[in-house]
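Apart from one protein chain that is not included, each protein chain of the complex appears where it belongs.
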Amino acid sequence: MTSTLRHARYVVGENPVTLLAFGLLIVMLLAALLGSSIAPYDPLATNTVRKLEPPSRAHWFGTDQLGRDILSRVLVATRLDLAIAVGAVSLSFLVGTAAGACAGFFGHWVDRIISRLTDTIMAFPLFVLAMAIVAALGNNIGNVVLATAIINLPFYARMARAEVNVRREAGYVEAARLSGNSALRALRCHVVPNALPPMMVQVSLNLGWAMLNAAGLSFIGLGVRPPTPEWGILVAEGASFILSGEWWIALFPGLALMLAVFCFNLLGDGLRDLIDPRRRT
Amino acid sequence: MRIARLLVTLFVVGGLAGHAAAQGRSDTLIVVTESGPNSMDIHGVGTNRPAYQASWNIYDRLMTFGVKTLPDGSRMYDYQSLKPELAESWQMAADGTSVTFKLRKDARFHDGTPVSAKDVKWSFDRAVTVGGFPTFQMKAGSLEKPEQFEVVDDTTFRVKFLRKDRFTMPDLAVPVPVIIHSELAKKHATAQDPWALEWLKTNVAASGAYKLESWKPGMETIYVRNEDWKSGPLPKIRRVIVREVPSAGNRRAMLERGDADVSFDLPPKDFSEMAKAGKVAVVSHPVENAHAYVGMNVTKPPFNNAKARQAVAYAIPYETIYSTALFGRGTLVTGNLIAVNTFGYDAKASPYRTDLAKAKQLMAEAGYPSGFETTLSFDMGFATTNEPMAVLLQESLAQIGIKTTINKIPGSNWRNMLLKKEMPLYINAFGGWLNFPEYFFFWNYHSQNAVFNTMSYQNPAMDKLIDAARFETDPKKYAEEVRGFLKLALDDVPRVAVYQPNLDVAMQKTIKGYQYWFHRQLDYRQLAKD
Amino acid sequence: MRRGSLLRLVVKRLAAALPALFAVIVVTFLLMRAMPGDPAVYFAGLSATREAIEQVRQKLGLDRSLPEQFVLYLRDLARGDLGQSITTGQTVAYEIATRLPASLELTLFALVLALAVALPLGILAATRPGSWVDHLSRVLTTAGVSLPTFFTGLLLIYVFYYLLGWAPAPLGRLDSVWSPPPRISGLFTLDSLLAGDAALLGACLKQLVLPAVTMALFVMAPIARMTRASMLGALGSDFIRTARASGLTRGTVLYRYAFRNAMLPVVTTLGMVFSFMLGANVLVEKVFAWPGVGSYALDALVASDYAPVQGFVLTMASLYVLLNLVIDVLYGLIDPRVRIEA
Partner (left out) sequence: MSEPAVEIPLLSVEDLSVEFRTRDGVVKALEGVSFAVGKGETVGIVGESGSGKSVTAFSVMGLLPPAARVARGRAVFGGLDLLSASGRQLDEYRGRELSMIFQNPRTALNPIRTIGQQLVDVLVRHANLFRVDARARAVELLARVQIPDPGRRFGAYPFELSGGMCQRVMIALAIACAPALLIADEPTTGIDVTTQAAILDLLGELGAQSRMATILITHDLGVVAERCDRIVVMHGGHVVETAPTDELFAHPRHPYTARLIASTPRPGAKLTDLLPIPGSVPDLRQALPPCRYRPRCERALPRCDEPPLPRLVLTPRHLVACQNPLPVEAV
C-alpha cells in the first residue's frame, strides 16, 4: 500500500499536469455533490427584470435571456453532466467489456458474432448513429445515455478482446484450468482483473468524449428537457447570443464543459502513468 | 496572434476580398435564408415555403395585388385592388357566374413560346386535380373542377363560378395558380405522371420575371432577370443570389458586415438589436390573420373543463413573454383572436390578463384546487421563441398548481403530433393567407375538425356562426356574426392567443422597394439597390 | 508489394466487410422506420386531408409492409439507385456525389492542418519526455480535444469574421462572386489548382481555413499523443541505439530511422481519426454552412427523410471500409514485414 502511495506521489511529482487534473476533478466532484446548495440562486427561477446582464458582483457569470443566474445553472448542471458521462461510459464499459472478454476467451463463433457486431457499429458515422438512436427511441436523457453508450461499445469490446487474448496466451488461464477451475471462473478471477487496469485508462478518456457527444446532441436539440440546466444545452442556447455581444451565456458553460473534458483526458494520462510507466503517451 | 494574421494574409493572397466585390455590383441582390426551395413546382407534394418564393418570382399568375403605403411609410400588398399580370384585362359576366380574362399578346415563356389560354387551362386543371396543398388552396376560392376552366380562344380564358364566393377572384392572385408552359411540361409527362410532377420539380416551364440560372439544393439558388418580361415593369435587380445559411447568427453577421443584402427569419432578438443599432434597415409588419397561441386539448381532462382552460388563460405571463421571449417584436394580444389588422379587431374583446389569484380561484372552481400534472409541448424547429415562452409558462403555471413537463418535439414529428391531436397543452402558431376572420375561424374552430383545429374544439353554435359569416352579404350582419364567434371562442377559450407575430425583414439601407406580402416571401421584382 | 497479393488483399478485405455493410443497411433501415415522425404527414403539408396523406404515403411506398419496403430498397440499391430526397427533391446519389467532395475536402484539409501541428509537437515531446515542452504540448492538444466543435466554430467565426474581419463570411465553399472551377475531382482547391487559377485557389482556401481549423483543433490530440508514444517507443528501441552508435546524425536518426518506424501506429490512428472526422463534421458543417454530406444527413434526419439518411450512412460505411483498406495497403508500403504476410 505504501509503495503504491509512493508510486502515486512519484507520478504526480513527475507530472504536474496530472496534479492539475486531480485538482480539477475534486472541484468538479464538489460541484456535483454540493451544486444546488452552494449555488447562489435558484437555477430555474426566472427574473426577467434582470435578463441578459453581463457578469457582475451579484451574478458572477451574468444572467441569461430569462434572467436566470448562469453561475447557478452551470454549478447545478455539473451533477447531471457527470451522471450522463458516467452512466454512458459505465454502460458501454460493462457491456463492451463483457462482450469483448467473451469473444476473446471463447473464440470461434462467439468471437465471430461479437466482432461482426462491433465492426458494424464502427462502420457507422457515429455521431449520426447517436442522433438517429435518440430520435428513434425518444428524446430524453436516458436515450442520450444509451446512444452514447452504444457508439462507445466497440472500443471496449475490442480492447477487452485483445487484452483477454494476451492474458489467455500468457498462461493464467491454463494454470487456473489445471487447478480445476471452470472456464468462466478463470475468466472472472484471472483474466478480467488483469485486463482491467489498462481499460480504466480508456474509461477516463472516454468520459470526456461522452460528455462532448451529449453536448453535441444537445446542440442540435436532442436530449435534456428545458428548463433543466445541462452544459451542452447552455452552450447551444448561448450560441445565438454570441454575435449580439452576450458572450457570457455560452462562454461559461462552454468553459465548464471544456474543463471537465480536459480534466478527464489528463486524468486518463495520469492513470496510465500509474499503471504502466512505459506506455505513457 | 501575429502568426494567425500572417496565415490569414497568406490565404488572402490572390483572392480579392469577397464582400467588396459583392457590394460593387448594384444590380445583384444577395439574400441569405435559413433554408432554400426543395422544388420549383408549387403544385408538388411536400413543396416547402421557400419554394413559394422561387415559384412567385419565376412564374406569372393571371393577376396580382396592388400596393398600398401605410402611415409609417412602409408598403404592403393591397387586397382591395387586383392588378393585371399575365392577363391584361378581365371582365365579369353580367350574371356574375363567370369571369373572362384577356391574356397579353406579347407574353412569352422563357423559351420564347407565346403564352396561350390552353396553358392557363392546363395549369388550373393541374392545380385542382393533383391533390394536396394546391387543390386545397384552389378550393378555398371555390375553384374545384377542371370544367370550370374554359379556353375561349388563344388569348381568351374563362373561369366559371361554382357559387358566389368573394374569395374566388383574390384566390387567382395567390401563389398557387401559376401559369405553366403546358407543351413543354407535357413532353415530360408520363402515364403514371400525367402532370409532369417529377419533371417540373427540378425544371422550370415559366414566363415569369426571373429565370432560374442555377439551383443547388441546400446551398444556393441563383436567379437572373428575364429581359423579355412583359407582365409588369422590368425589375431593377438583374441577378439574385439566395444563399442558404442555416445559422441565424451567421446570417446576422453577414448582414451587419455587408456581405448579404436581405434576410428574413432571424430570432426576434436579432431584429430588435439591429433595429436599435441602425446599421441595417429593419422593416416590420404584423403578420395578417396570425397568432401564436397556447392550445389545449378539449376532449380530455383536465382541459375538457372550460374553467381549467380559463385558469390557464389567466396564468399566462403575457407581458413577460412579450418582452423576454419576443423582445417586443410583434403585438401582444392577451387572448384576442382577431389580429390587429384584420376585420373585427377589438382591443377590448379579450377579458384575459395575467391574474394568478383569479387563475387559482378558477382552478378551484374547476375542481382542481391542488392542481394537476401535464406535459407542455412545442416544435423544436421554433425553439428560439418557443422555448423561453414554454419555460416562462411552466413557471407561471406551477404557481397555480399545474405541474408541467416540457416536451420538445422535432419538426418531423410535430405535424404528426398535431394531426393526432393528443397533446394536452402546447404552443403553436397559425397564419392564414386570406385576411378574413371567418376564414381563420373556419379552419381553426369549425367542427369539420381540420388539422388547424388542434384543440379538437367542436361546438354547433360556433359552426353556425362561422358558416353564416362565410357567405354573408350584409355587412352589418356579418360584423355581428364575427363578434359572435369571437365571443364564443373567448368564453370557451380552447386556445389562448398570446401574440401576433411580426414579419421582420432586415436589409441593407440601400435596398428600396420592399413590400409586405401575405405569403411572406420576398418579391425580387419590386426591389432596387441604390 | 506484388500485384497479385495486393489484389488478393483487396478482394479479401472487401469480402470480409460485406456482412458489416449489410448489417449497417439493415440497422439504418430499421432505425429510420422507428422514428416517431410520419414522413407522409410531414411531406403532405399541414393543410393536407387524410386522403392526401394516404396518397403521399402510397407515393413514397410507405403503405407497404416493412419487409416489402426493405426488399424494394435492396432492389433499388442493387441497381445503384439510392432513392430520392423529398426535402431537396434531388436524387440521393446526385446529392452525395456533389456534397461528398465538399466534406472530403474539408476533412482532408483539416487532417493536413492537424498533422502539420501535431506531428512536430509529438516528435518534440518524444525527444524531451517529461520536459516543459512535453507538458505544454499535452495540455495544448488536450485543450483542443476538450472543446466541443460547434463551440470552437462559433467562437472562431465571432472573433475572426465578426470582430476582426480577417476571415470571409462562413458561407460554404466559395463566395458567390466566384464560380467553382471546372469539376475534375470535385475538390475545389485541387480543381482550381488544375485549372491554374491562383486567385480562385486563394478564394477556396479562405473559405476552408476556419472550419478546417475547428476540426483540426479537435483531432490534434490523438495524433500528437500517438506520435509521441510511438516515437518514444521507436527512440527507445535497439535499432536506434545502433544508429546512434554508428554516429548517424541526429536528423537521420530522428527522421529516417525513428520517425519512419513510428509512422506505423500513427497511420492506424490517422485512419481512425479520418473516419471519425467524416462522421463528426456534421456539426462543423452546420455551423459553417458547409455544403457537405454531414449537414445533408442532419437535415434529412430532422425531416424524417429516409432515403438521404440511408444513402449517407451507407456511403460513410463504405468509405470506412475503403479507408481501412487504404491503410492496410499503406501499412504494407511502409513495413516490408506486412507485405510478405499479405
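Should a chain be cited, it is by its letter among A, B and C, assigned in written order, with residues numbered from 1 in that chain.
Just so we're on the same page, contacts are C-beta pairs under 8 Å (C-beta built on N, C-alpha and C of every residue); 3 or more make two chains touch, one makes a residue touch a chain.
Given the structure is predicted, the values throughout are model-derived calculations rather than measurements.
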### Query
Taking the entire complex into account, which one of C:L74, C:V159, C:L190 or C:I334 touches the absent chain?
C:I334
### Task
Give the residue, chosen from C:L62, C:V139, C:L248 or C:V329, that touches the chain omitted from the document.
C:L248
### Message
Could you pull out which residues of chain C are in touch with the chain that's been left out?
### Response
129, 236-239, 241-250, 252, 256-257, 260-261, 334-337
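The definition used in the following text is that only the chains that are shown with their structure count from here on.
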### Task
Report, in whole Å, the distance between the mean C-alpha point of chain B and the mean C-alpha point of chain C.
39
### Message
Please output the residue numbers of chain C that touch at least 2 other chains, ranges allowed.
### Response
35-36, 154, 162, 286, 302
### Task
Note the residues in chain B that touch 2 or more other chains, in rising order.
249, 253, 410
### Query
Which positions of chain B touch chain A when the two form their complex?
248-249, 252-253, 267, 269-270, 273, 320, 323-325, 380, 383-384, 387-388, 390-392, 394-395, 405-410
### Query
Taking the complex as given, what residues does chain B use to touch chain C?
4-5, 7-8, 11-16, 18-19, 21-22, 25, 30, 35, 38-39, 44-48, 131-133, 135-137, 201-202, 216-220, 222, 241, 243-247, 249-250, 253-254, 256-257, 259-260, 381, 410-413, 415-416, 418-419, 450-452
### chain C partner contacts - residues on chain A that touch it in the complex
14-17, 116-117, 119-120, 122-129, 131-133, 135-138, 208, 212, 215-216, 219-220, 232, 235-236, 239, 242-243, 247, 250, 254, 257-262, 265-266, 269, 279-281
